[in-house]
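To keep things clear, I will list the structure first and then write my remarks on it.
What you see is the complex with one protein chain gone and the rest in place.
Moving on to chain A:
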Amino acid sequence: MNKEEIFSKIKEAFITVLEHDNFQLKEETTAEDVDGWESITHMMIITEIEKSFGIKFKLMDLMNMNNVGDLVRTIEAEL
């Protein structure tokens, strides 16, 4: 799976949880840039991504995730 595909799948997960698509996801995007992305929805987005990619994140990785770029790199490592 290439980066573009990963980004598009992540975006789907965000839309499912946040129930809107009024955002752009780039490497440097953080929770501050996306309406509704906060502690609770973050947990739901993570669960949604785990499901759609068929992976399971480690708490240690999640703990140090700061932006979408970190998320993508962790997914790549898991795939």
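Rule of thumb we're sticking to: a contact is a pair of C-beta atoms (placed from the backbone, for glycine too) under 8 Å apart; a residue touches a chain by one contact, two chains touch by 3 or more; residues count from 1.
The criterion applied here is as follows: contacts and distances are computed from a predicted model.
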item: Omitted chain, identified by the protein name its UniProt record gives, among "2-hydroxy-acid oxidase", "Peptide synthetase", "Cytochrome c-type biogenesis protein CcmF" or "ABC transporter permease"; value: "Peptide synthetase"
item: Those residues of chain A which, in the complete complex, touch the missing chain; value: 16-17, 19, 31-32, 36, 38-44, 47-48, 58-60, 62-63, 65
